[in-house]
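Every protein chain of the complex appears in place save one, which is left out.
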Amino acid sequence: MTLHLDDLRVRRLGECRYDSPFAEMLSTKQTSPHYVAEGDRVLLEDTVSMLSGHSLPPGRVPSFEAAGPRRKIYFDPADVTAGIVTCGGLCPGLNNVIRGIVQELAVHYKVKQILGFRNGLQGLTAAHRDDTVELTPERVRDIHNAGGTILGSSRGGQDADEMVDSLVVRGVDILFVIGGDGGMHAATFLSKAIRERGLDIAVIGVPKTIDNDLPFTDQSFGFQSAFARATDFISSVSVEAAASPNGVGIVKLMGRHSGFIASYAALAANAADIVLIPEIPFALGGDDGLLAHVERLVRSKGFVVIVLAEGAGQDLFEKHGLPQYNGRGTDASGNVRLGNIGELLKECITAHLTAVGLAPAMRYIDPSYAIRSIAANAYDSVYCLRLAHAAVHAAMAGRTDAAVARWRRRFVHVPLSLMISRRNQVDPDGDLWMSVLETTCQPAGFGSVPDRGELNRVP
Amino acid sequence: MTLHLDDLRVRRLGECRYDSPFAEMLSTKQTSPHYVAEGDRVLLEDTVSMLSGHSLPPGRVPSFEAAGPRRKIYFDPADVTAGIVTCGGLCPGLNNVIRGIVQELAVHYKVKQILGFRNGLQGLTAAHRDDTVELTPERVRDIHNAGGTILGSSRGGQDADEMVDSLVVRGVDILFVIGGDGGMHAATFLSKAIRERGLDIAVIGVPKTIDNDLPFTDQSFGFQSAFARATDFISSVSVEAAASPNGVGIVKLMGRHSGFIASYAALAANAADIVLIPEIPFALGGDDGLLAHVERLVRSKGFVVIVLAEGAGQDLFEKHGLPQYNGRGTDASGNVRLGNIGELLKECITAHLTAVGLAPAMRYIDPSYAIRSIAANAYDSVYCLRLAHAAVHAAMAGRTDAAVARWRRRFVHVPLSLMISRRNQVDPDGDLWMSVLETTCQPAGFGSVPDRGELNRVP
Amino acid sequence: MTLHLDDLRVRRLGECRYDSPFAEMLSTKQTSPHYVAEGDRVLLEDTVSMLSGHSLPPGRVPSFEAAGPRRKIYFDPADVTAGIVTCGGLCPGLNNVIRGIVQELAVHYKVKQILGFRNGLQGLTAAHRDDTVELTPERVRDIHNAGGTILGSSRGGQDADEMVDSLVVRGVDILFVIGGDGGMHAATFLSKAIRERGLDIAVIGVPKTIDNDLPFTDQSFGFQSAFARATDFISSVSVEAAASPNGVGIVKLMGRHSGFIASYAALAANAADIVLIPEIPFALGGDDGLLAHVERLVRSKGFVVIVLAEGAGQDLFEKHGLPQYNGRGTDASGNVRLGNIGELLKECITAHLTAVGLAPAMRYIDPSYAIRSIAANAYDSVYCLRLAHAAVHAAMAGRTDAAVARWRRRFVHVPLSLMISRRNQVDPDGDLWMSVLETTCQPAGFGSVPDRGELNRVP
Partner (left out) sequence: MTLHLDDLRVRRLGECRYDSPFAEMLSTKQTSPHYVAEGDRVLLEDTVSMLSGHSLPPGRVPSFEAAGPRRKIYFDPADVTAGIVTCGGLCPGLNNVIRGIVQELAVHYKVKQILGFRNGLQGLTAAHRDDTVELTPERVRDIHNAGGTILGSSRGGQDADEMVDSLVVRGVDILFVIGGDGGMHAATFLSKAIRERGLDIAVIGVPKTIDNDLPFTDQSFGFQSAFARATDFISSVSVEAAASPNGVGIVKLMGRHSGFIASYAALAANAADIVLIPEIPFALGGDDGLLAHVERLVRSKGFVVIVLAEGAGQDLFEKHGLPQYNGRGTDASGNVRLGNIGELLKECITAHLTAVGLAPAMRYIDPSYAIRSIAANAYDSVYCLRLAHAAVHAAMAGRTDAAVARWRRRFVHVPLSLMISRRNQVDPDGDLWMSVLETTCQPAGFGSVPDRGELNRVP
């Protein structure tokens, strides 16, 4: 899908007429005021060939609006009521983002009222819209030291009109939606309903995905904290497997559609022999299948360590007559329930190794909650803070129907529609996966498998 | 200084005639071989306005050669002897880089001999050239779990011709120099001497700087580990200062010319009231000087936390008649010895607060070695590994006189001459420093100070 | 069971005739030689009433022999071959104990040959007895930085005579058995077989139990590391539960017969509402049952956090018609397989809360391997080192059929027969459990339950 400049433009509520409160802060002889130059934009692509492809004058090259404070802003801070909601599964850094938004709004823009809606979009329903948390700098001062979200979260959408009613009833001018794929969809519907009613409410999304599978984002916040923690569990099963005759260590990590956590954690731990991700299908049987490779490793080095993303190998359940591990239906966020590939591999590997006289000591672990509930690490703390600042600047400047993101190490504005248009995945031909192959020494593929295209459709 | 495409080209020893050993590894139907397309290059600049400025056809836009494996390579791996040397101060990740280089060379390119020269460039002198460590995958298997460098390090350069002699005597075809400003200079001199003698030896630099002050690098390896650790010490003095009447906590962090560690650590800890960096001069006295601001904070919130980079405020020593804290001469790397700004502030603040009846509980800490000696964190582990892979691919493809670096999240080749041409510093008008000001609520400057240009010359 | 002095005496192989090599080390004017006074013993009991009960002259009061170096030793170090074996499940500190034994034997007693038998008692069978690891100070220098055991481990016993044959064939004079209940039993059988054959081989046990359920031991090595790590998982489910409407967090921790890890981790995390341990039976139903209490907490504070030991509630499976969670048969160590109380509670609580209109967000985690595979923390590192030293001193002084342990903070010798005579459990009337009740505010019991005696028989 080719993107044109117009696809990357962000909607604005109107003309910016108020002076930014930063004018004073920055007017010293040491620093000239740092405002974003309106005409400047961050390039979408990073290579010469991509650039060449466009054959466009620089002013028409696909590019994003840079985030940051503007000299003039759209809302009068004295009159603003802001709302914040966190949606979907936990992710390190949620509290840091909340804290950053609140501090920036209250301390620098002097916004007086900030409401925290509780338990995700459920907090924007008529039944719960009055049960908000008053957010002040004092209230959020230390919340970044804990994982989770002080606002609570939940999965599942709500009626857009009912949510807009809540914003109107509570007098909200700016809503910050911190959420994943579901949250970005909801923000899009909300924006549409607001626009249709002709309301003057800005909706700014802060994309959250522990799987790092949202597009137009270098790396999503919390991702580094998450894969760092995942590394510990790879070390754990590695220690276990190495200490047992025919030890087999398996760690199932997050990653419904994208194997980023599995890939990065495997590179960091540097202890995995095999990494399995949704982007690369694999076969169990056959001489070049997974089971034969596992057997060879157990024979040669005495044990094997496997890291897999939860979304890997989803085509295997019916094929191998193990439907009991298959998922059923969808969860509250509308995600298809995944089959339990960890349990399937555990059973198949145990059966195979036992059959060939290498009854294994099986060490399987699924750390799940233990990863996503931790506090943000130092890097993510900085990242979340700056992302939160960018979100506030965008909203105060009247941007709406937009997300803030980091692209090629620059903070930018991305239209919400783009955020839900595709998925970020590990490129099987790219250098990240190449490094995984180099480090694990696993073969580029296991056996004869169906075409990738069939398997990895974005549902 | 405007850079043209030719400034960014990397030197090559000659034509690549050997097949890459990766051909086989990657030829499966799952993954088409991942080789870098020779014509493709990574853009130097990231914004439309910078692009516009050039008025050039895409093929002439300033850009770097992408790093990664080539279809054809220059050296016959069967005949290669490689050498590795680590120079300068410790930095998290040195062992990871060594390990990554050794594994890539030995496992994938099947290089048989890899020599580790000991204790920095001293190991390349005639007296020490034979005292090398044999580096094998087995030897380096677990070294990434420890900080430091198994090869040892030292400061200071050596005679280039003597070092080239050592390479010839030991039959080295490829030398990897992992080092900072001093190491990159040495690698440049080495390359020049090699070229002058017409030798067929590749020199590849892996830039190392815990201060993040080398140019053309998104962030230097080890930087994230370092500032994460620094954060702990900010928390420590913050706890101390908060628990004492008139508590003053001061942490002196690394950063001779660049305040990156101080800025990032302060953002991550979110506990600092004042951040002082070399890029922003400040005055002590006067109503809008540092001392008055410290006094105001002690009066209003009861304590104050200051984070400073070691290179901050170097103009203050003589001015305030405290020459005893000033540095003298240069160290073995040729760096000017810095004055001890931490001790100076400690004394001046104590004197000032005591004079105004607020005798402080002073909590000053200089963690230095405790930061740079730690093992790399998960992120840096991955980064070092991939950087090491890139360095090996570059060398095997006959690139020389070049460094590997990460630019806009892509691994690229950078001419060594560029690596020593300038310094990466915190932009006082940029969004990083803006976030520091927003987070600390410190004023944009303290008092009347000399012009920045005078103070921050690259020596 | 009343213990008399004679029950606490440790067997000796014979008279100690060799001079200890420590004589020289310690003969300085700063320190008078530290040798254990033969006549001195560490009291079994710690209170006046226990002392009174005996009505014995001090010389007959039940007490243990103090561990430590003797002036005269039994074995001539120059002629000694030592063996080490690690048995049973992993536990933090195994490598530290191995390292401490090897260093003490090699460096101070100058023992020349130390054999590591591999994979537990399996390594002492005829088939594997020659596949040993040569243990030297150099080999073990850094092993304490990793969890697990470099020797490998396995469950299950072996034929005592075959194992004695292995010791004879390999010329082993001293065998150190680091193991749990199973390992201590094996060491006892080995000792008996050795004694019956009239062989001059010392067998010294180093008791290992991550559950802290071996007797005559203040706290078993690795226990503190383990419960510290367990604390992280309680925090994780607590964060998860608190962030969800009707959140229920459950952590299943180790503890087949003893709830020490669950109790200590719950006290340390200070986030648990309910702690369930094997020593205290509980009922699910009824007004004062567990389910009603869970419901009350969800209604009042919005979520609930439950910490349970794997051995808790083992009487509930049949009673509640949920036999699918029940265990079957025994594992390789002869332990009865436990029913999965975590899964049972997860299902029962979900059913109950759903039925009363509080459909829960269930957050269940079973960290298992992630706890036992970690490296020892600082405290356990010191403890393991000193325990290892004590084990070596005991063996060199000709003690056999004995374990080294820490009793009332003193290192002592305990007859192996005592080590397997009973189990250490949380005293429901003691101050540890009292502190758990005070901290969780849970009721002293849940519902009407069977008599404890029936449930907690030592199998």
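Chains here go by letter, A, B and C, matching the order in which they are written, and residues are numbered from 1 within each.
Keep in mind that, in the parts below, a residue touches a chain if its C-beta (ideal position, glycine included) is under 8 Å from a C-beta of that chain, and two chains touch if they have at least 3 such contacts.
Model, not experiment: these values are computed from the prediction.
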Sole contact to the chain not displayed, among C:Y74, C:F189, C:F227 or C:F317: C:F227
Hidden-chain contact residue, picked from the options C:G171, C:G286 or C:G430: C:G430
Hidden-chain contact residue, picked from the options C:R71, C:R139, C:R170 or C:R410: C:R410
From B:F189, B:F216, B:F233 or B:Y379, residue that would touch the chain that is not displayed: B:F233
Positions on chain C where the hidden chain makes contact: 25-34, 37, 39-43, 46-49, 51-52, 58-59, 61, 63, 66, 68-69, 99, 103-104, 107-108, 144, 218, 224, 227-228, 231, 264-265, 267-268, 270, 280-281, 377-379, 381-382, 385-386, 389, 408-411, 428-435, 437-439, 441, 443-445, 449, 452
On chain B, residues whose C-beta touches the chain left out of the figure: 90, 119, 122, 146-149, 152-154, 232-233, 235-237, 239-240, 242-245, 361, 363, 365, 367-370, 372-374
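Here is the rule we go by: only the chains that are shown with their structure count from here on.
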Chain nearest the overall Cα centroid: A
Rotation angle (°) superposing Cα atoms of chain A on chain C, nearest 5: 180
Centroid spacing, where centroids are CA-atom means, of chain B and chain C in whole angstrom: 47
Between chain A and chain C, centroid-to-centroid distance (C-alpha), Å: 42
Chain A and chain B, separation of their C-alpha mean positions in angstrom: 29
Residue list for chain B, restricted to those that touch at least two other chains: none
